[in-house]
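The complex appears here without one of its protein chains, the remainder shown in place.
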Amino acid sequence: MAHVDVAIVGVGYSKHVSKRRDVNIAELVWEAVSNCYEDAGLKPKDIDAVVTGNMPAFEGVNIPELWGAGHWGAYHKPLIRITTGGTTGGSVVHGAYYAVASGLYDTVLAIAFEKQSDGNSTMGLNTVALADAAAQFQQGVDPGFLAAFGGGAVGIAVYQAASYMKRSGCTTHHLDKVSALCRNNAALNPWSHLKQPGLTPEDVAKTVLMQYPIRFGHVCPATDGACAMIVTTGEKALKLQNKPAYILSCASCSDEAALMGISGSGTTNMDPCAQEHCKLAAKWAYELAGIKDPRREIDVAEPYAPFAHQMLMFYERLLLCDEGEAPAILDSGSMNLDGELPVCPSGGVISTNAIGASAMERVTEVALQIMGKAGDRQVKKEVHKGVAHGWGGAVNLNVVAVLSDTPRRS
Amino acid sequence: MGPGIEIGQVPRASLPINPTFQWSVGNWMDRFYDGLKEGKLWASKCPGCGRVHLPPRMVCERCFTKCEEWVELPETGTVQSYTVAHVKVGANGEFEELPQPEVIALVKQDGADTCVAARLEGGNASVGMKVKVVIDPEAENFVNMLAGYRPAE
Amino acid sequence: MAEMEYKKETRSVEGSWPMEHWSWKFESIALIAKAREAFKEKKLLGLKCPGCGLVYFPPKPYCRCTGEPDEWVEVKQQGTITTYTFTGAWAYEGIKEEEGPAGEPMIICGVNFDGSDTLTVCILEEAKPEEVFVGMRVQLKWPEKIEGRLDDIAHAVPLKE
Partner (left out) sequence: MRREVAIISYAQTPYEPDANASREMQVLRVAKAALAAAGLKQEDRYTVVTANNDYCDGRTISNMRLVEPAAAWMKNESKAEMDGAYAALYGLLRILSGDHDIALIIGESQASVYARWLPGIMMMDPTFDRQRWLLNEVSAAALQARAYMNAFGVSEEQVAGVAAKNLDNAALNPLAGNKLAGADAAKVLGSRKLYEPISEMMVAQYCDGACAMVIAAGELAEKAEKPVWIRGVGFAHDSYLTERSLEEMGSLKLAAEKAYAMAGISDPASQVDLAEVHENFAHEELMAYEALGFCGRGEGGAFFDSGATRRDGKLPVNTSGGAIGANVACATGLARIIEAAMQIRGEAGDHQVAKAKTAVATGQTGPCAQESVVFVLGGE
């Protein structure tokens, strides 16, 4: 049975800033959606289905599509809401991909967003584990210990970073270099949140330590922002774009929550930096995409890295190099905009994190690079294939998408 | 559970933590509330298809046009539907008896194409009934400045 | 109709998620209660899955292989660090912290106790940050008074082999 090719023909963003108090949630998303229709040269009447998602803990609104989707051109259209925490944006892209690839819906609008200033970002993240905390308090654990062991505001990332640094020889200096690289790229990206042109690793090293080994400069901001994307069949895409970005494959993989067993139980996910499920998702995605040797065939990568070490760690878990090689590859300059395999040319999640939208923005940024529409942040080399990634939950959910300038060879 | 384990009554846990939120209402609803402060009903009008939204909306969902036109609506409206409420939802999410029944109505303000859900004073109600809006600019919570409706006589 | 001017700051409606009215159910609390009883005899009890043999400590009612652990097995009190972090202000890798997170430095690590296939989180005492590494061997350190609390097993010291 022939594969239905799926291609991105339109990308739209809202402004990404820490607080948008001039709009409500629905209006913020409208900005990204209307930009996307314009970019694709399409109108709501051309859309056959809508796939949406956010991480509702940050806004405190249950299924905001019920009140808001009229603002997004979804009137009387098939709409499905897909939410998986940090990977939501990527899971929404998968939903849109499958809708088109199913042959039932030719042109699909995908929407992912977060308006974090409507809630409290730290409390939002805490609501992931308050149920388990409730159980632990009841069994004799005092809140102070739980907060400290939970890694405070940076959560499990601190354990992951410590483990990764031990496994790979990555030093805090590498973390500083990742932040500097991303924030400089973000300065070339009009849609990014934190723009710090000329930021140096030394500047990052001076930022306050939050919890070993993570400094304030190694951590993403909390952002109000939205992202929208239109995908359609390969056939229709070529009528709209001379160079659409094809989604060759989508794959996700889920593991047991790392570090924190349910309500105090032990967990078999003992090393939060192993990320075997990320390797599996990448393997499945590359197989479907017909990619045999990712490190040579992939031209650009957008790993989901709200914390600096994750850009290197997931570079390895996306099978772009061997275990522990990423720090050296960073040092070689290969990851720069003019490198052999640029990483996070958009500035990455460490510069912009409207959580619900972030995993979709990894896909749209790879798409813009493939379409040659990434403006000042367009990488130097010609981009044929790219990989986009997202993680979520207690670093136990991973989503991967592989994109290309040519459709999947069946 | 496995043979070696029987749990009996499954234990429960809860936590006295209530995350709070502050939803920015946006410029359309802000203007709606500004209007109510002066006892006026401002509705947004779609330049595309003419639909008038109360409460106002930035975008007309029917034709996906930005509604930057405004119209001030008269105080009269028509009941589209209503319910006689015998209960309300308590803080814990369960129903609590109301001391005496009250009427909640969906009212289409004259000139509007969408409805407002609000209390209807006076006890008796019917679909199609003419009503007048009751505005309380000093309401404790500004979302209640549109306090409700009363029979138009 | 005057051209619409846009405010930068519009009103905010206050609201909440009254989570105090939610309550969750946990078979794991009942299983851990039995393990906590055994703490008083300085014993660690894990629960073994009949499906795949994995041992969960502290015990868990279901396994990733969809089995339901049902056999109590004793878990050793020595273990291996699988991951760690430090809280509080400290000096490490030569970088002196003038102002850093409050609190005195604490080493928090994930420990896999021998005889179990899971991790539980402990505070490592009698050790300096520079000495900690993934794979380091540690020994559980019981509190003076063991009351059968979950955090009775939350302290460890480097294992002197």
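Order of writing sets the labels: A, B and C. Residues in every chain begin at 1.
Going forward, a contact is a pair of C-beta atoms (placed from the backbone, for glycine too) under 8 Å apart; a residue touches a chain by one contact, two chains touch by 3 or more.
This structure is a prediction, so every number in the text was calculated from the model and none was measured.
The chain not shown here makes contact, within the complete complex, with A, B, C. Touching the missing chain, out of A:Gly12, A:Pro56, A:Gly386 or A:Pro407, is residue A:Pro56.
Of the candidate positions B:Trp23, B:Trp42 or B:Tyr149, contact with the hidden chain is made by B:Trp23. In the full complex, the hidden chain is touched by chain C at residues 13-15, 17-19, 21-27, 61-66, 68. Summarising the interface, chain A meets the missing chain with residues 1, 3-4, 24-25, 50, 53, 55-57, 59-63, 65-67, 69-70, 74-86, 91, 94-95, 97-99, 101-104, 118, 124-125, 127-128, 130-131, 249-257, 262, 276-277, 280-281, 284, 288, 392-394, 396-397. In the full complex, chain B touches the omitted chain through residues 9-10, 21, 23, 25-26, 29, 53, 55, 57, 61, 80-89, 92-95, 104, 106, 114-119, 127, 141, 143-144.
Assume only the chains that are shown with their structure count from here on.
Chain A and chain B have CA centres that are 36 Å apart. Between the Cα centres of chain A and chain C there is a gap of 27 Å. Taken residue by residue, chain B touches two or more other chains at 11, 13-15, 17, 19-27, 29, whereas all remaining positions touch fewer. Within chain A, the positions touching two or more other chains are listed as 21-23, 60, 127, 130-131, 134-135, 138, 263.
Those residues of chain B that touch chain A in the complex are listed here as 11, 13-15, 17, 19-29, 57-59, 61-62, 64. Within the complex, the chain A residues that touch chain B are 20-27, 30, 43-44, 57, 59-61, 69-71, 73-75, 117-120, 123-124, 126-127, 130-131, 133-135, 137-138, 263.
Interface residues of chain B facing chain C in the complex, by the touch rule stated above, are 1-5, 7-8, 10-27, 29-31, 33, 68-71, 91-93, 142-143.
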